[in-house]
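This is the structure, below, for whatever I ask next.
In this view, the complex is presented without one of its protein chains, the others remaining in place.
And then chain A:
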Amino acid sequence: MANSVNISIEAPIENQIQEITYDGQEIYQAPLSMSENLARLAQKIDFSKTDDEFCNIKKEGECSSDTKSEDEKEPGYQSSLWPWDSVRNKLRNALTEVCVLADVLSIAKEKRYMVLDPVQPEQQENRPMVQVYGRKKALGAAAAVLLAGVERLRASETMRMTRNMPDFHIDLLRLRQNWRLKKVSNTIVGDLSYRTAGSKFSQTGVFEVTKAPEEQIAQAMNAAGPVPSALRVTVPPELQGVAFISVLCQKEQEDVVTATLSSAALNCPSSLPGEGAELHWQQKLEAAQNVLFCKELFARLAAEAVQLDASIPHMVVGNQIMATVLPGIQLLIGLCHNNGQNTNNANPEGVKPEGPSGKSDHDHVLEHSLHQLLRAVHHSNTHHPFPHPATGPLGPSKRRCLAGPMAADRYELLDMSKEQSLLEQIIQQAQHFFMRRRSEYVLDTIAKEVKDPLIVSHWNALNSPTQSCVKINIMAYGYDAVCRTSLVVHVGEKTLKCICRDGKVRHLSYELQELRDLIYCQIYQHQMTAVQAVGRCMGWQLLASSSHLGSGPVEPLGNASSCLLASPNGDRMIAIRCEPSVGIQVFIAQSPRKDFFASELVQDKKWEHLGGAFKEIKLEKMEGKNFLNKMELLMACLSSPS
């Protein structure tokens, strides 16, 4: 073959290790010299085993030498004796035996002192009746064993029936319907691990099924309660008890130790409801399976926490993983396992059990998400996308399978190889959770602070664990048909995306002051457009408007905006100036001005139509439910001929 490869095999040139010192240094035995090696090999030859017939003849003579040689074997090869000693002894024994044999043969040959007679083989007794009796006896013994067994079974069955005891085999059948069992020699063992469901966790979940002692069943029968089971399952001690994954989001504490301690105080129920012994096997196995699942989840998360290199490194301390979600907020994931062996009071840290308020910190949603994520991993381990070629490798995603035929370039392939770990996903979910809660809070407080206009936020009911969407409507009561400003905020993991009414998209960071400022700007923008819309309805004319005025003091956020409206017949004007930091100011002017007096410079009467100085209106003194209502009233009042 063109592609065959030559393989050479040779013994490793390594000496035997005699000793390993504490600092790891290995001390080798010196290699054997040629003569030593020969001696060692010769030692292995068993001269007494070479010829059986020879041995039989000389049995008596050998007895003494055998014991002797055994004595000599004891010191072994490394003894102080001469290395060829045992070989010499064996050879000498052999020589003795051969000499004796030669003597015997020579004596027998003379036929004067000894005659060799053939030994008669013992006659086999061949009486048929004896055989029949023998067989009959053997069969009788076997039948007696079987009968005794039947008798015992029948007795136990009748006893069970009379005392209404549960049937072991029926229980075993039920157990088998739900759990994987197999018989190993004399015992029944089962497996409660998630291996068959796609788990790759190394810890086994073997349990043993035994028959419950009858006294206990009888005891349990007498006591009130559910019918006891005739079988008992024994789970390994490391899977006993109750376990759960506690997920905690909290403000970052200055001292790491306090954070660990306070969270270690999470209450963990010491045992399942009901006493351990009387627990039904189904509940017991389910609890053990849950313990195993939690352990796998935690082990995986801890491994990921160590591997990931985040900007603020994740910490794994004991049964705790600490990760920073957002600046100042930590995510604590802990494994709480109480195997019922240490009593509750013997808590070494002396942590007092927390009240219901402490327990409510535990985030059930994130715990559930964690379970879901690991189950998804299990599922993907066993469910490979179809179709996959019989010769192709199992495991790569569908996109990766198609990458070859679709001629994906290296960037796409690199993109495919990225995989998010469970920890990253749960951190993202926690981040999103905080972003959502903070945005909710900001929107609610703004809605509480600002009564005019109304701020209505609609949260989409359908969202993903890492993205949700809120629609914000800004409108004035009674004028929602005239003008309404709506904007959509996409809440992501660490950023917000706001899509405003004018189509502008703004990306905001996790600092929610930005969202607050944006909403305030939108409110004032809304007021300006709304007043213009009301003016149009009233027949007023828009003379000028500017959303970014260059005049006046510099605003901390946004710019001041203004507009100028003229009444239908043009004799009145309203000027509105809106500054986010000050509020809304309204000024009016009228022509002909009332305070026109002819002076030396302006003598003609016609100049009175130019309009006079603007006078501010005290809005808070005006009637009307809200700003737009006040403006409508003002416009109505100013348009009527006075």
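Operating definition for what follows: a residue touches a chain if its C-beta (ideal position, glycine included) is under 8 Å from a C-beta of that chain, and two chains touch if they have at least 3 such contacts; residues count from 1.
Convention: contacts and distances are computed from a predicted model.
Per its UniProt record, the hidden chain corresponds to "Mediator of RNA polymerase II transcription subunit 20" from the list "N-terminal acetyltransferase-related", "Mediator of RNA polymerase II transcription subunit 20", "DNA sliding clamp PCNA" or "Ubiquitin-conjugating enzyme E2 1". Summary of contacts with the chain left out: across A:R410, A:K448 or A:K621, the touching residue is A:R410.
The chain not displayed touches chain A at residues 389, 391-392, 400-401, 403-410, 413.
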